[in-house]
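With one protein chain withheld, the remaining protein chains of the complex are depicted in position.
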Amino acid sequence: MSLEALYQEIILDHSRARNGSGLPPQDTIDATGESHQLNPVCGDEITVRVTVQSKAVQSLRWQGSGCAISMASASMLHELATTLSARDLQARVDAFRQMLRSRGTTQGDPELLGDAASLEGVSRYPARVKCAMLAWVAAEGALEQITPAMDTGNGAAAPDAGGENEAMTRLIAPTKG
Amino acid sequence: MSLEALYQEIILDHSRARNGSGLPPQDTIDATGESHQLNPVCGDEITVRVTVQSKAVQSLRWQGSGCAISMASASMLHELATTLSARDLQARVDAFRQMLRSRGTTQGDPELLGDAASLEGVSRYPARVKCAMLAWVAAEGALEQITPAMDTGNGAAAPDAGGENEAMTRLIAPTKG
Amino acid sequence: MTVNNDLHAVLAQPAGLTDDDVRIIQQDFPALHQEIHGRRLVYLDSGATSQKPRWVLEAEREFYETCNAAVHRGAHELAVRATDAFEDARTTVAAFVRAAPEELVWTANATAGINLIAQALGNASIWAERGRGGQEIRQLALKPGDEIVVTELEHHANLIPWQELAFRTGAVLRFIPVDAAGSLRLEEAERLIGPQTKVVAFAHTSNVLGSVAPVHELVQLARRVGALVVLDACQSAPHMPLGLPSLDVDFAVFSGHKMLGPTGIGVLYGRRGLLDALPPVHTGGSMITTVTMERAEYLAAPQRFEAGTQPVGQAVGLAAAVQYLDGIGMDRIHASVTVLGQRLAEGITAIRGVKLLGPPAGEPRIGLAAFDVEGVHAHDVGQYLDSLGVAVRVGHHCAQPLHRRLGLSASTRASAYLYNTTDDIDEFLAALSGVRPYFGVGK
Partner (left out) sequence: MTVNNDLHAVLAQPAGLTDDDVRIIQQDFPALHQEIHGRRLVYLDSGATSQKPRWVLEAEREFYETCNAAVHRGAHELAVRATDAFEDARTTVAAFVRAAPEELVWTANATAGINLIAQALGNASIWAERGRGGQEIRQLALKPGDEIVVTELEHHANLIPWQELAFRTGAVLRFIPVDAAGSLRLEEAERLIGPQTKVVAFAHTSNVLGSVAPVHELVQLARRVGALVVLDACQSAPHMPLGLPSLDVDFAVFSGHKMLGPTGIGVLYGRRGLLDALPPVHTGGSMITTVTMERAEYLAAPQRFEAGTQPVGQAVGLAAAVQYLDGIGMDRIHASVTVLGQRLAEGITAIRGVKLLGPPAGEPRIGLAAFDVEGVHAHDVGQYLDSLGVAVRVGHHCAQPLHRRLGLSASTRASAYLYNTTDDIDEFLAALSGVRPYFGVGK
């Protein structure tokens, strides 16, 4: 597989654009959730803040640093999220995760994932899957703070025993030493 | 090499005879030394008691249990020791050690070692060298209690750096845990 | 990799292994095709360490020749391959004992696994004392007066680490005694295991007696009082189908080298959730999230317990070993080895002046038998058998207290595995009959 399939032009563009990056001082609205995720493999970190009003995502912004994949992925997530219901956003996170876990067998669906569909090539690079997931796991965490799991349709994303999903969440969630 | 070279008839005889075995209640004479040695590989133990008068070995008796080699070796040591000066006994211990270390290259000298010369075959079985040495190391320890090292000519037996001699003494001397 | 074509025929059979099957299996084991002192090698020391099939040696070699790199790091292709091979090995070995990959920690050997648990519990005790960690740490901590229960038949590896943990925490070590025949006195276990018991640790099968512990009963007693159960599966994992979760133990350990795998690798199984609650023991690279000069935060299990470069080649080798075992079938291996164990027990019992240790012939035992030859020291027995090409183990088999209880300082042990035929057993028995005459005792 060629490098170009991993770093598509659109990915490099997003990685430089970093749309939605920067967290303005926070108003204390009930419907805001924030989650911080660390990729233990590289030490890169991201914080995602999601605001929901009337079950619709009002804004998704983020702050962090990392590789081109992780930055592009956060930028794409930002663009995708703002038009969705909270429940829909969770569904897109699930679809994105499924694509990345597929080891190249699932194509990205631009209808569902917007520009993030272009990250499909990442699924062939297991070491980089965490990069692409980082912002999305953080978004999931932020959503959970706002609405109980059922509300976002989170049931579908429940970790299946021993699956990559759970392993990843476990890995990404640092345990205090 | 055949088993018969290891277990010569004379060795099996000694192992059954166990000459000099049994420690009578001890009179407190200054010139008596006693040393207890443990073979950590098998857990077998032996205590050797040596009495010296006018620099001559008065008696060498022992108590312990172990394999045929170790019992025969103690029995032979008992027979050898009683006619010797303390200094000579140490010299025989040195000669015996050298024979056992030789990996089959040194023949036992019956003039020097008496029946114990028949243990020469043990040197081809590194795992059994400790068996044959056990009583002799104990005798050495007992002698040291009686006379300062110089008196017994012990200088020659000083552990040479990294040599088997030292390694063995170290192994045989248990360290309190 | 080498494929032993005849093996397919063996695998087509329904149950057990005939001597002909075994002879086909033997073809895969180069070490068995040696002459020792001019005699065919009869290797009956698998309880100490097993021989390795070509399949395992080649898996390890192939790893080094095509995938070798540091795992969980680096973005390059070899690193990806190495990581895949390493984690696939974890999944394979975990499945072998019906566990999830996250429940499996690689260790250097079984001894290291038991030490890891004992030291982690010791660390929990210090952490709790100093207010570090949460509720779960305080629950795991041992306090003076708490008790650790082992049995009198344990291998030193499952005894001394607990002595040291007791010393360290002020807990008291107690033990379930065995009777003069070596059987665990279960009624004593009932008396011993009480509310003060925090850990119950025991061998699944004894490496001296060949007996199988009443796992279910002991687990019940421990569960009743909320004690952790640690299973030493060193002698069971190689020989019988093992489902650790269904045994309901909290921790278990075994060693790769006793089950066709390379040296330098062992396994610690920990019930899901429990491993994550334990403090780490070894610290260093690849087990942290954030490190400052002052402090470190630790990853979840299994990484939390895998500091530094792991035995990757050996993990791959062990995975190949369990594939080989599974290929033949653990139930067939179990059946076959049980038959050999009984043949050993019967044959040994029939020899005058030789005393079998452990369960009498006809009673359950795994494929090993230790015995005492009256009037001949175990090391001499072993040396004599060796001269006839028969390799056995002699000594206290790292179970001094048990030997002392049985009134012995050493014994001789013959232990069989999937590559031993009944002929091997019979050759051994014939050789054993010659021992006392040779040493001139019991005439």
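Lettered A, B and C in written order, each chain numbered from 1.
Heads up, the rule we're going with is that a residue touches a chain if its C-beta (ideal position, glycine included) is under 8 Å from a C-beta of that chain, and two chains touch if they have at least 3 such contacts.
Remember, it's a predicted structure, so these values are computed and weren't measured experimentally.
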Identified contact with the non-displayed chain, of C:182, C:210, C:262 or C:329: C:262
Given C:26, C:115 or C:303, the one touching the chain that is not displayed: C:115
Selected from C:143, C:168, C:223 or C:272 as touching the chain missing from the view: C:168
Which residue of C:152, C:250, C:372 or C:427 touches the chain not shown here: C:152
Contact footprint on chain B, counting only the chain that is left out: 38, 40-41, 43, 125-128, 161-162, 167, 170-171, 173-177
Chain C, residues in touch with the chain not shown (by the definition above): 30-31, 34, 36-37, 41, 43, 45, 48-49, 51-52, 57, 60-61, 64-66, 68-70, 73-79, 108-112, 114-115, 119, 126, 130, 132, 152, 155-157, 159-161, 163-164, 167-168, 173, 175, 255, 257, 262-265, 281-286, 288, 290-296, 307-314, 379, 382-383, 385-386, 390-395, 398, 400-401, 404
Contact footprint on chain A, counting only the chain that is left out: 1-3, 6-7, 12, 16, 41-44, 65-69, 125, 128, 131
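We take it that only the chains that are shown with their structure count from here on.
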Most distant chain from chain C by Cα centroid: A
Distance between chain centroids, defined by C-alpha means - chain B, chain C (Å): 38
Approximate Å spacing (C-alpha centroids) for the pair chain A, chain B: 76
Chain A, residues touching no fewer than two other chains: none
